Structure formats: structure tokens, C-alpha cells
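See structure below.
The other protein chains are all here in position, but one chain of the complex has been omitted.
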Amino acid sequence: MTLTSSDRQQLNYIASQAADARVNVEIETEGMTLNIGPQHPATHGTLRIIAKVDGEQVVWAEPAAGYMHRGYEKLTEVRSFPQVTTLVNRIDWLGSFANEVPFILAAEKLMEIEAPPRAQYIRTILFELSRIANVTLFLGDMAAQLGALTPVFYAFRDREYVLNLIEAATGGRFHPNFDRIGGLKDDLPAGFIDETRAVMKKMRSFCTLMEDVLLGNEIFQQRCRGIGVIPKDIALSYGLSGANLRASGVNWDLRRDQKLPMAWDKVDWKVWTHPDGDSFARYWVRLQETRESTLIVDRLLDSMPSGPIMAKVPRIIKVPEGEAWVSTENPLGEMGYYVVSKGDTGPFRVKIRSASFNNVSIASWVLKGVLIPDVITILASLYFILGDIDR
Amino acid sequence: MDAAPTPAAESAVVEAPVVPVVIDDEREAMVSQLRGVIGDALLEYHIKPHDDLWIRVRTDAWVAVGKAVRDVLAMDYFDFLSAMDWMPSPYGRGEDDPTAEPVERSTEVKQGYAGGATRFQIMARVMSSTRHIGVTLKADVDDANPVIDSWIPVYRGANWHERECAEMFGIGFAGHPDLRKLYLPVDFEGYPLRKDFPLLARMVKPWPGIVDVEPIPAHLDTDGGDAE
Partner (left out) sequence: MIFALHPSYWQSSIFRIVGVLAAVLLIAPAFVYLYLFKMVSFMQSRLGPMEAGPYGSLQLLAEVGKWLQKEDLIPDRADKRIFAWAPIIVLMSTFLMFVVVPFGPDAVFTGGENGITSGVFLALALSSISVLGILMAGWSSANKYSLMGGLRAAGQLIAYELPMVLSVLGVVIQAGTLDMNKIVWAQNHDSIFGFSWIGNPYVLTQGVGFLIFMISVQAELTQTPFDMPVAESELVAGYMTEYSGFRFLTFFIAEFATAGAFAAIASTLFLGGWGMPAKWFGWTSLQDVGQWMNFAGPLILFSKIMLLGFVIFWVRFTYPRFREDQLQKFAWKVLIPLSLLNIAVTAVLKVMF
């Protein structure tokens, strides 16, 4: 069904109304226009999907984002580099440390300095811990969207261990604000390594638990297999990234495939892909990646060097003129920062490329012709965080 | 008294340090390959060896370049598309005292890598999922009439990026099927990410600067004093 001009007028009308999920648009004979969100138990925050349904089938759906737009790119223009780190924590708030890293790496690239090896290892460990914290929530939450109310509690319970680790190291459970240009704010506390090993064992048993409870469950399989198939070329053309892309069969992981001053290339680990490209594949890939992350952390702890955790940088940092782009494999996908500096204490412009922005823009393509319950399944499997979409 | 130059000083011919010229073969090959396809639409390029590649292209060839990059250079992954406003902000960092005289700041436009001739530039980044290498493309956008062709025929993901760009910078995208506002309310006036659009929070309450409530203890002060 193509978008006629009257549809567009109606869409403008809907878009300009107050954000009331239950506004009764006139019931036309050929279909009902349904607002899923912005206030809704399912969507991860204030995302609104405008769907034209014919019975139970979605004829046309469009996500309307922007309810949480905070104007990050404008805010970075008036801040100094350390202040931007604080700001940037809050984009993907479930795996916060991972947001800081590409920005700091871009600034370090412009300054042509590298963090000392120990700092690189600790950065990578905290990065992987934030990935575990983030994706663990996904593993439980997607089940909750499908109706299995119990696994999400296990996810929250086991996530607490990881958050305690992050708090022990950085002082903040959710917004660590720990990365500094040239290294880290502090070294690891005593007992961190043993504690982390124990927690990684717990997280591996959590992954096994999710496999037992959910992956083999027939209802879960029926709800997810073959739902929301995204072929490889469409995924690449939309800029889908992270586990979503690997679930469509693309063997590409930015941790392995680009040279960054981080410690991923110092240990052996596996990239998981799945050929199907459906919702089940996306869940499966994320589950395997979580387990792989725990193994990465273990191996990094085994081989961590000693040394300083901060390179020699002046107290007031002025980043030389230039442009730099760094992107990393964040929990949600590929997150990158295009930092333009004019030699000031703060950036001239920061373009934040967030993963969920592209991941959600594919929704209008993938939601055509599916049933309403499948809309929830597909959105849950694409896994977005509103702060990441709206910045 | 003039002292005769010491023999040591005469024979101490200091040679300028030789900086090895690093050639990034892969990226140079990409540039020549692209030039072979689009010809003189490739205006300027900048390579940071083993780091990144910036290419500036002619505005009217934007879609053709996109297709060339996608098909010839095998850049199948669409990273992002955005714009740059190269004019420095007349409001500085929002630290001006509202009661004092407005500070005169230079608003001279100076572009970055791969040059440019206009205040606004579109930039896009694409990557190859197989070769694991990317390129940043830039194109000037006319100041008087900021319009450029839409990249949707090249990469589908450009849809939302162009919508955001249009509402934030006021750049038009010819051929975009549905250029509605993405983030901003329907009746919002102005283009927020332009540098002459002030950040209202800082207009209302300017940033007081880095204020040290308590000076840093001497043994931690590696820099030796404030360098504000």
C-alpha cells in the first residue's frame, strides 16, 4: 500500500497531536490506525509506532521518534572534552561505559596519544562488562515482551552482580564517567579480579539458564522463528549493526576487524553469526555474544599487564585541530563519534552515530504485513534504547 | 670579543630529521579507482595514512558518487549522513556575561579536511563489510540555496538521516519522498544545529567556566598552575 497524499495529510495530523496513545482516530472502513506508544509497557521508552492495521495484520507501520531528543550534538558544542564524556554516558544508559570509549578514542586520535597498555586492558574489560549488563537485560526483556514474565527477574537479579562490579571500579552503577583522555580516572580496586571471575561464572550460568528456559521452548520458537526476516543486503543498506547484522549472516565485528588501541586483539574470542536473520537469530546471537563476553573478560584478566593507567596529558586538555572518526562495537550495535576540533578545549562539532537510530529506521520496512503481536516481537528483537535513538 | 667558531660547531652539521613518508596503498588505490569512475567530480581528497580517507565531491554528482562508491568500491554498509556548519559560533561557548557588552567573535568560515567552499557541507560515511575499510564523503552545499540530491536511491538508510539533517540544518534533499521533521515538533521554527542558532540554556544561564572551588593539591598538579 503506497503512501498517498491524503495518507500523508492524515499522518501529519496524527503526528501533530498530543502524545496520547489512545486517541481515537476515525475508524475508516479499510483499516484502523493504531498508536503503539509512546506510553506503552512494551516499547523501551517513549517510542511511538503508528500502524495502519487491517484486522490483525499491519498494512503499514512507521516509527515516530523524538520524544526523548535532548539535543546532544548541540550540547557538545559548548562543553569541554571531559564534560562531553559525562554527557555521552547517557546515550545508551544500560551500557554506559561503552558510550564514552569511542569518543575518548577519537580525541586521543586527534591528540596522537595512546593510553598505556594497562588502561587499554581495563577499558576493554569495563567495555565488555557494560555489554554484559546491557544484553543481559535484553535477554530477559524480550521474553517479557513475549509473555514469559519470569526470566526478566532473573536477568535483573544477575545483572546486579555486574553493576556492582562496575560500581566497585568506577563509582557509578549506571553512569561511570570513568574514561579520560589518555587513560582512566583510577586503577582497579583490590579484589576486583577475583570478584569479576566469580561474577563471570554466574553470568555464564545465567546464559545457560536462558537457553534452557527459552531457546528450547516451543512457544518461544513459534513466536520468533521466521518472524521479521531481514536479508543481508537490506540490513547493510539500512546501516543495521551489531548483533542484528550478525544475525543476518554478515560476519563483521568491529572489535575484530579494525585496529583500535584496545585489548580485543590480545585475546582469542569468537564472532557469532546466524544465517536466518529472523527474531530468533537475533536473540540467539546476543545470547552467545554475552557468553563470549564473559570469556573475553576472563582471558583479559588472566593476561592483564601492570603499569600506569594514565598517559602524560596536561591538566587542561586542548585537542589539536582536525577531524577524527572512531566507531566501536557497542552493545547495541555500531556507535561512532565524528569529532571535529579546532584546537580548543572543547569540540567544534561532534556527530554521534548511534546504533539504534539505524536499527529502528528499518522498522517501516520490516513491519509491513506482519501481525500485531509480531510487531512487538520484531521490535523487541531489534533491541533499541530510546536514548540511543533520540540522543 | 668574538670567539672563533669552534671546530665542533662547524662540523656539527645537524641534518633535519627525515620523516618517512607513509603511503597508504589501499586508500590511494581506492581514490584512483573512484576517480576512474566519477572523473572530475572528485574535487579533493585527504588521506591519513592507515587511518581514514576523506573525499570531497561535486554537489551535483552526489548520487552518482554514492552509487559509484557502493558498486565499485564495494561499500555496502551505510554508516551515517550528516552535515557540518563550518562557521564558528558567534556565541562562543556560552560563557558570555549577559549584562556585559556582546563579545565580537570571528565568524570566518574555515573548512576541514578535503577543503570546501561553502559554509555548509554534507558528509556521509560508508563502509565495506567485506574489506573492513570506510570512506568519508563530503560535498559542498550552496549557502544561498542549500539543496542536494537525496541519497535514498543509493542507501535506504539515508531516509532518517536526511530527515534529521533537514530539520537540524535547513538543508533540502531533492527527491526525498517524505521530508517531515523527525525529532522536532511540527511547528518548530529555526534550524537548531546551525551555529547561529543559540543554545537557549546557555543564553539563559551562561556557563561560569572551570571554577576551582579548592585548588588542586600540589603533588597532583602535574601541569603547574591554571592554564586558562
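First chain written, first letter: the chains are A and B, and each begins at residue 1.
Just so it is clear, contacts are C-beta pairs under 8 Å (C-beta built on N, C-alpha and C of every residue); 3 or more make two chains touch, one makes a residue touch a chain.
These numbers come from a predicted model, not from an experiment.
Trainee: Identify the visible chains that the left-out chain touches across the whole complex.
Mentor: A
Trainee: Out of A:I91, A:V326, A:I376 or A:I389, which is the one that touches the chain we can't see?
Mentor: Considering the complete complex, A:I376 is the one touching the chain left out.
Trainee: Among A:A143, A:A263 or A:V319, which residue is in contact with the omitted chain in the full complex?
Mentor: Residue touching the absent chain, from the options given: A:A143.
Trainee: With respect to the chain omitted from the figure, which of A:Y121, A:Y161 or A:F220 is a touching residue?
Mentor: From the options A:Y121, A:Y161 or A:F220, the contact with the absent chain belongs to A:F220.
Trainee: Counting contacts across the full complex, list the positions on subunit A that touch the omitted chain.
Mentor: Contacting residues on subunit A, toward the hidden partner: 22, 24, 27, 32, 34, 36, 40-42, 56, 143-150, 153-154, 157, 213-214, 217, 219-220, 222-223, 371-374, 376.
One rule holds in what follows: only the chains that are shown with their structure count from here on.
Trainee: Report the inter-chain centroid distance for subunit A and subunit B in whole angstrom, where each centroid is the mean of the CA atoms.
Mentor: Averaging C-alpha atoms per chain gives centres 25 Å apart.
Trainee: Which stretch or stretches of subunit A touch subunit B in the complex?
Mentor: Listed in rising order, the residues of subunit A that touch subunit B are 3, 8, 11-12, 15-16, 65-66, 69, 71, 73-75, 77-80, 109, 233-234, 236-240, 245, 250, 252, 257-258, 312, 314-316, 322-325, 327, 334, 336, 338, 340, 342, 346, 348-349, 351, 353, 357-358, 361-362, 365, 390.
Trainee: Per the contact definition, I'd like the list of subunit B residues that touch subunit A in the complex.
Mentor: So the residues of subunit B touching subunit A come out as 51-52, 54, 76-80, 82, 84-85, 88-89, 93-94, 112-113, 123, 125, 129, 132, 134, 136, 155-157, 159-161, 168, 177-178, 180-184, 186-187, 192-193, 195, 199, 202, 207, 210, 216, 221-223, 226-228.
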